[in-house]
Structure formats: structure tokens, C-alpha cells
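Removed: one protein chain of the complex. Kept in place: all other protein chains.
The letters A, B and C name the chains in turn, as written, and every chain counts its residues from 1.
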Amino acid sequence: MVSKLARRTAALTMAAALATTSLAACSSAGGSDSNGATKIGLIAAEQGPFAFAGASYLKGAELAAELEDVELVVEEGSEDPAKSITAFNKLTGQEGVGQVVCCVSSAVAGAMKPLATSKKVPLVVYGATTPDLEDPPFVLRPALLPQQGIAPVSARLVKELGITSAVHVTASDNDGLVAQSEAARTSTEAAGAKDLGTVKTLVADTDFSGAVTEILSKDADMVTVYTLGEAAATITKALREKGYDGVILANNAVATAPLLKSFGKTLADTYYSVEYTPASSIPAAAEFTKAYEEKYDEKPDLFASQGYVAVKYAAQGASEAGDGADAAKIADALAGIAEMDSPWGPLTFEDGQGTSEDFQVVQIDDAGVPQLWTGAGA
Amino acid sequence: MTDALLTIAGLKKRFGGVTAVDDVDMVVPRGAVMGLMGPNGAGKTSLVNLVTGFYRPDEGSVLLDGREVAGLSPHQISRRGITRTYQNVRLLSGFNVLEQVVAGMYASRKASSLSSLVMWPAERRERRACLERADELLTRVGVTERHELAENLPYGTQRRVEIARALATDPQLVLLDEPTAGMNREESVAVGELICSMRDQGCTVLVVEHNMRLILDYCDQAYVMSFGQVLSHGTPQECVDDPAVQKAYFGKENDASGIPALRELRSDPRRP
Amino acid sequence: MDVLAQQILNGLALGSVYAVFGVGFGLMLATLGVLNAAHGTFATWGALTVLYLVNDVGLGFWPALVLGVLVSGVMAVIVDFVAFQPIRRRGGDLLPALITSIGVWIFLLAAARMVTGATTSRYSPDAAPSGSFDFLGLTLGRTQLVSLLAVAVVGVGLHTLLHRTRVGAAMRAVGHSPMAASLGGVNPVLVVAVTAFLSGAVAGLAGITMGLNTSTVNFMLGEALLLKGFAAVIIGGFGDVRGTVVGGLLIGVAEVLTAQYVSGSLRDAVTFGLLLAFLVFRPRGLFGSAASMQTVRA
Partner (left out) sequence: MGGFWDQYRSVVEFAMANALFALGSWIAMWAGVFSMAGATFGAVGGFSAAYLDLHMGAGIVVQLLVGAGLGLGVAALLSVLLLKLESHWMAMATVALVLITRVVVLSAEEYTGGSVGTGVTRRVDLVTVIALVALVCYALARLRRSRYGMAAHAVREDAAVAAALGVNPFTVRAVAFAASGLVAGVAGVVLANLLQYIGPDTFFITLAFTMVAAMVLGGTYHWAGPIVGAIVFVGLPEVVRSYVDGVDELMTGALLVLIMVFMPRGLIDPRRQWFRRRASQPVAQEPAPQPEVVR
């Protein structure tokens, strides 16, 4: 005897399963027809772990869309792999969306990459810093890699400030940060500062008392800190609190508006390298700053410039592909872009990866405000 | 001398400083209905728990059919042929009456889980056979409900279902722990008749009871326990007449259950 | 500077946060029989309260700390009343209470995410204790001193309360059997409320000191504490304040030393490895008695 209940429930469940299955069959027959793909999809990060940057990305992106006259379709992804994949599917399911701009974190970008490749919809990455993420024609990264700027800037600091030894801090479980720390280590050593070793932390760490003790025990002239922004600021603050008075070169993520506001002058005298600051000496940067201030009545930040550049790049691809182009054609057009003017100076593209020579050096002053650093003599 | 089915020798169990079962020797002959009496806290239920493996004895041996079972796990002892009912009925919530009884046939069911997955004929046959047998057993114990959830039935019926479940394990020896607790006179008589029928079908029965009427009317022999020890042994009547037993019951002023039981006996007209 | 001694000091300071949290978590588990998945959010909300009071209202750090601790305590009482009391009244066991606590956890975590906008912040450096001083030739941060003081106060205070006062005796009695407590002439409802308040308040204190020590306050703050506090309770010995304190400190020192001398990536491995080893091989923990294990009611 199978109880009556069991049999009935089984029947119901099977019926439900069948119903859902037939629905699935129907919809897959529908397929996607996207001619005239002039819209640009954007996966926003207004919530989630990168919410502090999400609004800026979106504002920069919307400014670019307005200036380039393209339509932006926004879907929230919260920088969560699962939600972002859902958002990607929603966007590409819409008529007219021929490419998607997304991703602050490398993890999310890594999750989206195979999806973009298999769906053959180009993905324009605006923030993630893992090396080798780009994979043209479907995964393109106009965003610069921080290590492009770290190498020249750290060498410059060593020479101009007379540094003789350096210790490095990294988040050993993040490839992007490890690459940045490695860039700082090799270039400081090449510039003549003794390498006193690398202190490893983890992305998820919040307690740095042990790491700080270890750094202090090495007694170096210079500390480079390439961890996530929060951690870099916390380590910097703890180093100063425990009496460290050497040079600190940190990830530019310490200088996001919320961190500057909440850490205040505890970050004084910290250096970082960056592709964009409102005080940048690059002419195209000044134009971008002005347009942004007019639209939003506030100063743009690095994230805004990244959102701006990504959408500008996407729009250029769409216009080069021409009206009525499908996603694959747009992908080819994007991959074919070799040069573009940007707030970061003239950008060149190699294998779908943007590069630039024009990095700025910023020093946080005693009041906790970032100032363009022009050299030891200034 | 009839041959002994269950032989308990020197059985001991301590809990902290209290010796719940203290050096008990007991013999239950095959085919007998054995009574086990004693005031509250005499160690009767502890003894049942020791025999069925719920407790591990500290010392002593329990032989079933000449083979040691002390120290075995409850399920091993059950498969050797000892089963029990509980002082507070312990039916399995969520099973209906038939299923309660079929649950007792676990050890005798042969069809594998694989065959139940595909519902091979062997499995179907077995399920049908189990249900038929459960139906028979329920009829035998006088339960007419079949598809009700057991927990919704009256207490007396639940007890009978529990006995049917015990019988479903094909036991050699059934330990009934206060089978008439909470029953009226009529129902108790019915249980007594049921016990006799169990014996007649080849089961040996050990009845733990406060209800002396039941023991006197239906048991062949009885043991009386007090403070963990065997106080008296013989025919039920001999036990009741034993001065030590009378003292044990009356000496314990606050034992509410013993006194009315004995009073009832004294006023019994059938007593010679 | 002796690096080893300094790192042990760092470990003790870190561990004291785990210990404080663990004491509150363990109190709720042992006394009220609730394995409370939402306990970490009490810590989060305590820290968020202080964040709000210090940064937005401009209150001083110490009065804000007191208010933050009160908020967490009251929150725990409300949660107990809404989510656990109905189950307790039915005589339910650990499982349904665990599930409602998961519901509360999802709710309070989402609420914390909403009010913070998922951003990370910190107490204004002008108001919160900062800087460091020399202590026996070692450097001790003022924030570290706060958490060491917190564990001393909570550990001694709660142990004294439980073992030297009538309320404490009633709380322990409730842990063993709610019946026993009511027979002893204590109002069990009041005892439950006091226990919930204390366990929440202590969690709040842990959250606040955690935020102070790591310069990080966000909606996830309590989650790490929950896991580490759970480990401290099991390792230390369930239902024993001293054991939990020792367990927490042990975890803190083990983590810092592992990061310094072995590898940072094995930090959690050490904690949770210890946890599993204790659960499997010595479930009563360092200090617990076999009897104390039975206070988690079936």
C-alpha cells in the first residue's frame, strides 16, 4: 500500500513538472531576434559590496550615453555573480540590446565571461582588475589595469624621496591585487630600494593587528599597501597610530569619497597612483570634469570616469558597427577599436585591453584631502 | 520442571548512587504468562529496559533460550525474539493504525529498497502480505480502525495497537509494561483475555502490572520486586499472601497505587 | 620589540572580542535552548547604533556605547518574545527555534543592509578611542585595551551573576528545566527576559568593540562574530562562562600566530578545525561537564 496521499501528491507534482517543462519548450522556440541593436545594456552595482562606487559608475555611464546619444538599459546586478547573470539574461533577452557593460569585481566579471562568450554578446568590463580577463571579441576591458601606473609611480617615489628599503602588503587571494603588489615590489627594487618582503593578508580579513605588527618589525622606509580599499585604509591608519612615520604608497581605492570622509586625516601623507582625479592635468579630463559637474552638480571620481569611458567605448563600437548590426558585428567593431580619446589621456587598445601612460600621483594632505603631487621639490 | 525461555541471573544496574536493579534472579518458563509486581520505584521498568537492551547491565546475565543477550543492542535483542510495550504508549506519530503494525515487521521483510524503487512484484506481494497480516493482528487485538492516525485514537485502543505491533515482530517473549494502565475494568478484562490468547498462540508473556486482579486472574506465576530486589516468587496467590509483600505495599504509606489494589483483593468474593 | 609577545597580545585582544560575543551566544544557547542564527545581527545593530549616534548625532563614544548595548539587549528581548517564546510555549526543541532564528537573521540582516546601503563605515576618528601606548615594552592600541577590558568586565560580571546571585541561580535553573525555576518561586518569564537581554547586550558590546578594533562597521559585521563566537562556545565548554572566555582568547591567539608564522590563509582553518575536533572528540569542550551538555533540551 502506497498511501493515497503519496500517490496523489506524486501525481500533482508530476503534473506541475510537466506543465513547467512544456512552458520551457515553448519559450526556447521563441528565440532572440535582435536587429537594430543600438541599445547598450548596463549591469549596475548600486547595491551589494560595491554600492559605494555603483552610483558613480552609473552617473558616469549616463553622462557618456547622453553625450554619445545612445540608449542605456540598466539592470541591477549588485555585484553578485548569480544576480548579475540573471541581469545579463534579462538584458540580452530584451529587443535591441546588443552589448552589455558591467562588472566592478573580478569574481563577477569571471562569472560573466563564459556567458558572454557562449551567448556571443560583447561584454564591456568597466572595473575588474584581474589580469588576462579580456578575451576579444566578446570580453573587452577599456578600463586600465592599476599596475600600469603603479610601476612608474613607485619608482618615481623611491628616487625623489630617497627611499632605501620597502616592505609590501598584499591580499594574497586576489590575483589583481597580487599583480599590483608585485608591480610595486619589482619597480621599487629596480629603483634601488631594498626589498624587505611581502606581508600577506586575505581579502576577507578585518583584523590587521598581526599584519601591522609584522610590518613594523621590518622597519622599512616605505610601505606599499595593495589590498582592497577598506583594508588599505585600515592598515594605513593602524600603522600611523602605532607610530610609523615612513612613506606609505597605497592602492588608490583608499581615496574613494566615503573612505576619505570616514578616515579623515588618519590617512594623511599617503600616496597613490591613479588614472583620473578631478585635479588631473590632462585636457580631456578637465572637459569630462566640467560636463559632469554641469549635469550632476558634484565632482566626478575615478569610478565615474570608468563608467564614462566604458560607455563611450561601447557607443563607439555600436556606431562603427552601424545601424541594424547584431551583437556579433558589434563585438567585431569593438575589438577593432585601436585608439580613443579619454579623460585618462589617449587610450590605445591591445587585445581588447585599454592602456595609457598618463598616470597621476596623488598625495593625501594633512587635512585628509587628496592633492596632485608634483614632486619632492614642490 | 518446564524449560526456561528467559533466565536472569545476578542482574544489577546502578544509576549514580541508586541501585535500580539489585542482584535479580528470575526464570520465565516457555509458554508461561509471568506477572511482575511491585510498588512504584521497585525497579520493574528498569528490569524491562535491561532485558530489552535499553539499558546496559552493570553485572549479571540475561539468557534467552540459553544464549546470552545481555550487552546486545536493542535491535539485536529484538531480532532474537524479545519485544515489549511501554508504560506510556509509544506509537510512532504520523503512521496510521495499519502502518504502526507493519512497522513491526521490519526484520521479517525481505524485499530490498531497490525492488521497492521499481515496485517489483516481490515488493508488491510483500506489501500486500504485510498489510493482510497487520489486518489480522489488529482484528486479533480487537482494533477496528485501520486508516486513522494512531495518535488520534483513544488511549485504550492505542495500547492494543501497540500490542499488535509487538506481535508483528514474531516474538518469543513479549514484555508488557503496565498494559492496563488507565483502563476501566471491562477493558482490563479484554486485555487479560488477549494475553491468554497470546500464550495459546505460543508466545511467552511477562506482564508488569499494578493491577493485581489481572495478575491473579491471568498469570501462571508471578514475581514481586521491591527496592530493586526480588521479594517473592510463586503463584500469584502465594505472592499476594506473602507477608513480606504485604509489608512492602502497606509499609510504604504514600504508595497510592498499592493500597487500593490490595483492598480490592480483600473484598473479592471469589477469594477462598 | 619582541614580535612573538606582541603578536600574542594582539591575539588576546582579538580573541577577547570573540570571547565576549561567545559568552552572550552561549548564554542564550545554554539557558534558553536557542541556537540563535540571528545572534550576530544583534552585534551588528549594536555597532550600527553607535555608528549613528557618534557620526550623525554627535554623541560621545562612551555614552553611545552604553546606548548601543541597550539597543542590542532590547532587540534580543523583542526577538525572543516574537520568535522564540511561542515555540517555547509549545515545548518545541532546538530545530524550530533555529529555523525562526534563521528567519529573524534574514530579516535583521536585510534591514541592516537597507539602512547602511551596504556601505562600510567607521566611528568618526575624532570621537572614538585611537592611538596606542607602551605596555610592558609592547605596543597596545587603545581600541585593543577597550576589548580586553570588555572581556574582563563581561566574564567576571556574568560569572558572578550566574553563580552568586538569586537571579543567576534562577537563570541556571531555567537552563536545566523551566519547571524547576517556576517551582523555586522565580517568575520564569522575567528570567527569560533578563537572560535574553543580557545575551543580546553582550553581543552588542562585542559588535561595538569589533567595529572599533577593525575600523570597519557594516551590515556583515556580526556574521564573522557569529561563527567565531560559536567556535568559542563549543571549544570552551558549553554553558560555562569561563570556558567560553578561554575558548575565545585561545582562538584569537591561534589565529594571529597562524597568520604570522604559518599562513594567513590557514587562519580560519585553525579555528574551525579546532571546532570540529572538539565537537567530534570532546563535545563538552575544555571546561564543560557532561551534565551541562544536557541543558540543551531535547
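Heads up, the rule we're going with is that contacts are C-beta pairs under 8 Å (C-beta built on N, C-alpha and C of every residue); 3 or more make two chains touch, one makes a residue touch a chain.
Fair warning: this is a prediction, and the values are worked out from it, not measured in the lab.
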Chains in view that touch the one left out, judged over the entire complex: A, B, C
Chain B residues that touch the omitted chain in the full complex: 52-54, 73-75, 78-79, 83-84, 86, 90, 92-95, 99, 102-104, 106-107, 109, 111, 113, 116-119, 123, 127, 139-145, 147-149, 152-154, 156-157, 160, 165, 169, 183, 186-187, 190, 193-194, 196-197, 200-201
Touching residues on chain C - with respect to the absent chain: 35, 37, 82-83, 86-87, 90, 92, 94-96, 98-100, 102-111, 113-114, 223, 227, 230-231, 234, 265-266, 268-269, 272-273, 275-276, 279-280, 283, 293, 296, 298
Contact set of chain A toward the excluded chain (per top definition): 1-7, 9-10, 13-14, 17, 20-21, 23-27, 30, 81-82, 85-86, 89-90, 93-94, 106-108, 110-111, 113-115, 118, 130, 173-175, 202-203
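Assume only the chains that are shown with their structure count from here on.
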For chain A paired with chain B, centre-to-centre distance based on mean C-alpha positions, whole Å: 75
Averaged-CA centre spacing for the pair chain C and chain A, given as whole angstrom: 36
Averaged-CA centre spacing for the pair chain C and chain B, given as whole angstrom: 50
For the chain A and chain C complex, residues of the former touching the latter: 47-49, 51-52, 172-173, 200-202, 205-211, 213-214, 216-217, 230, 233-234, 237-238, 241-243, 258, 262-266
Complex interface listing, chain C residues touching chain A: 1, 3, 6-7, 10-11, 13-14, 55, 113, 117-122, 124-126, 130-132, 139, 141, 144, 210, 213-216, 224, 255-256, 259-260, 263-265, 267
